[in-house]
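The structure is given below, and queries will be raised subsequently.
Removed from the display is one protein chain of the complex; every other protein chain stays in position.
Showing chain A:
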Amino acid sequence: MTTTQKSPPAAQPPSAAPNRVRAGLLDPWQLIRSLPDALRKLNPTTLWRNPVMFIVEIGSVFTTVLAIAHPTVFAWTIAIWLWLTVVFANLAEAVAEGRGKAQAETLRLAKKDTIARRLRNWTPGAAHLDEEAVPAPALRLGDVVVVEGGEIIPGDGDVIEGIASVDESAITGESAPVIRESGGDRSAVTGGTKVLSDRIVVRITQKPGESFIDRMIALVEGANRQKTPNEIALNILLAALTIIFLLAVATLQPLAIFAKAQTPAAPSTQALTPHGVTGIVLVSLLVCLIPTTIGALLSAIGIAGMDRLVQRNVLALSGRAVEAAGDVNTLLLDKTGTITLGNRQATEFTPVDGVDEKVLADAAQLSSLADETPEGRSVVVHAKERYGLRERQIQCADWVPFTAQTRMSGVDLCAPGDVRQIRKGASSAVLKWVRDHGGHTSDHVATVVDGVSASGGTPLVVAEKRAGEPARALGVIDLKDVVKVGMRERFDAMRRLGIRSVMITGDNPLTARAIAAEAGVDDYLAEAKPEDKMDLIKKEQEGGKLVAMTGDGTNDAPALAQADVGVAMNTGTSAAKEAGNMVDLDSDPTKLIEIVQIGKQLLITRGALTTFSIANDIAKYFAIIPAMFVAVYPGLDRLNIMRLHSPASAILSAVIFNAIIIVALIPLALRGVRYAPGSAAAMLRRNLLVYGVGGIIAPFVGIKVIDLVVQYLPGL
C-alpha cells in the first residue's frame, strides 16, 4: 500500500510516553484581559443560550431592583455577588476563547493578501504559458497558478507540475522546509505558505474564503462552535435540574407564608416576613441550588478541549470528533512511521557455509557503498559500528543499480587481474545469480533466510564471485523494522482503557506477526490494500465500535471519511485532509494516542465538574434553610451544623461561595482534570472521591470560612 512508503518527518522523536495530558497553566493576567469580553457577554440576547446563567442574570436584575427599592447592606451585597456570579461565568468562557484568539492572530498574519500568477489554458508540458496577475482572493476553484521560489502560495491546492521546497512554518510552526511535488501523496500545498526554491504549478482546490487557514482561524476562535452531542445531553439534564430547583424554590412561598402565619409571635426577619420569603433570599436560594458551577464552565471546558488539541498542533474540524476520540474502541495504526521508525535497518549479518563474519561484513559494506537508500546506508553503518570497517575509496568500481527486474544491486570491483563481483538482494534473485554463475546453494542459506523472515526481518543475501571461481553465497543481512521506543507501554496503557490497537502493514503475514508481537499491538492486518482498511473499519463499526485512524494518501480518503476519528496528516493530499475530521499539522501518526487521551480528559472534566456542582448543593441547604426559617421554627437551628454567625451572613456566605467557586475552577476547566490512564473502575473511584466526596465537603469548609469574614461586614 502506498501510505506506508513515506517516511515520517525526521524531527519527531518518539515522545517519552506522556501519560498525563496537560496544557499550560492559567496566567492571572488572562483573567483581567478577558474582563471586557466577559462584560460584553452579559448581553441577554447572547446569554440566553446558557439557560442556567441566564436565570442567574434575571435573578441579578430582580435583586438589584429590590435593593434599589429597599436598600440594605444585605440586599446590595447579595445583588453584587449575583452579578459577579454571571460575570465569573462569562469570564470562564472569555478566557477559554481568549487563548484561541491569540492563535488566530498569528494565523491571520500568514494570510497576507498576495498576488497570484494565474495561468490561462494550462496543459501539461505546455511550452507557452499565458500568465496574468490576479489578487489571491479572486482565485476560483480549479484555477491554475504558478509559484516560484520566494513567493507565497496564493491558495490551497495540489501541485500538478514540478517539485519545490516549501516553508510551512506559518501553519505548523515547524521551520524545517518540506518537499512538495506533483503526483503521489505529497502534492498538497496550503495557501499562505512560502515556496523556498524551484517552481511549481498548483491547481487551486478551495473556494474563495474557505481556505485551510480561514477554517483554522474560525476553529480556534470558536466562531461557529456547535454544541457536541454529549454537551447537548448534559445541557438537557442541567435544564431539568434547574426546573426542579425552580419549582422547589417557587413552591416554597405558600408554605413559608403558612408557616409564618402559624407563628405570629415570631419576628419578621430579612429572610421571612408575613408576605413570605423575601425576594432576595428566594433568588439567593435558587442561584445556590441550580447547577451554576457546571453551567458556567461547560462551554469553557469544550473550548479548552479543542484548544489542548491546537496546542499539540492538531486541528479538530468539529467538537464531535474530539468527543468521539474519547470513545474510540479501535485504533488503526499504519506500521511505518507510527509503530516502527519507518526505515528498515540492518541489524545482523549471518555468514553461511563457514564464511568468516568479517568477510561477509566487508562484502556487504562494499556492495552498499553506492546504495543511497536508507536500507543501504544502514548496512554500511552497521558494518562500521559492529566490525570497525571504514568506508573506503574504491579505485575502480562498476556499480550495479537495483532494478525491479533483477531485484538486487551490487558492485563489480576491478583490481588488477581480478574482478570481484558482489551482489546483494532478495534471496531468490541472488541465489539464482549464484547458480547461474557456477556456484551451488546450500540448505544453510535457506534456513537462515527463513529464520530471518520468521522473526519479522527482511533477509538480503550477499554473494560474491571472484574471477575463475564459482560464485558463492556469503551470508544473510537481517534488515529489521525497528519498533519505536516506548510503543509497547503506550499500547499497554491503551489496552487498560479498553482500546484495541490494530497495525496495518503491507508486509507479509509472517513479518507482520513478528512486528506486531514486538510492538505489543493487539492485532494486525498484513498485506493490506486500501480497501482492506475500509473493510476493517466497516466491520468494527458494524459491531458498534468506534474506530480512529490516521492517513495521508488520496487512497486513504474513503477510510478517513468512514472512520469515526480520521486524522489526516498535513503532509498528505488535500483529498485526505478533506475526508478526515482532524488534521495533524506535525504529521505525526503516533499523536492519535494523545488525541484519544485528550478526548477522554474532556469527558472526564465535564463529568467531574457536574458531580462537583451537584454535590455542592448539600452544604448550601444546610446554610440557607435554617437561615430562612429559624425565626419561626427554632428547632431548625440544629440544621445549622456549620454554626454560621447569623441568617444574613449564612445566606451571603453561600452566595459568595457559589460565585467564587466558579473562578476557582476556571484553571481546572481549562487544563482538564488530572488524567492518568487506568481501568474504568480506578478512574471512577478516584474522580468520585475527589469531585463527589470532595464536592460535598468543600463547600462546608468554604462557606464557614467566608462566614468568618462576612460576619464583620458592618450593617449586615
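Here, a contact is a pair of C-beta atoms (placed from the backbone, for glycine too) under 8 Å apart; a residue touches a chain by one contact, two chains touch by 3 or more; residues count from 1.
Here is the rule we use: contacts and distances are computed from a predicted model.
Colleague: The chain dropped from view, which UniProt name applies: "1,2-phenylacetyl-CoA epoxidase subunit A", "Acyl carrier protein", "Potassium-transporting ATPase potassium-binding subunit" or "ABC transporter permease subunit"?
Modeller: "Potassium-transporting ATPase potassium-binding subunit"
Colleague: One chain is left out of this view; which of A:73, A:129, A:239 or A:663 touches it in the full complex?
Modeller: Only one listed residue reaches the unshown chain, and that is A:239.
Colleague: Which candidate, A:196, A:636 or A:660, sits in contact with the chain we can't see?
Modeller: Considering all chains, including the one not shown, the answer is A:636.
Colleague: Hey, which of A:141, A:250, A:454 or A:705 is the one touching the hidden chain?
Modeller: Considering all chains, including the one not shown, the answer is A:250.
Colleague: Can you tell me which of A:344, A:490, A:577 or A:606 touches the chain that was removed from the display?
Modeller: For the chain that is not drawn, the touching residue is A:606.
Colleague: Could you list which residues of chain A touch the chain missing from the display?
Modeller: Touching the missing chain: residues 229-230, 232-234, 236-237, 239-240, 243-245, 247-259, 262-263, 285, 289, 323, 326-327, 329, 495-500, 543-545, 599-601, 603-604, 606-608, 610-611, 614-615, 617-618, 621, 625, 629, 632-633, 635-636, 638-639, 675, 679-681, 683-685, 687-688, 691-692.
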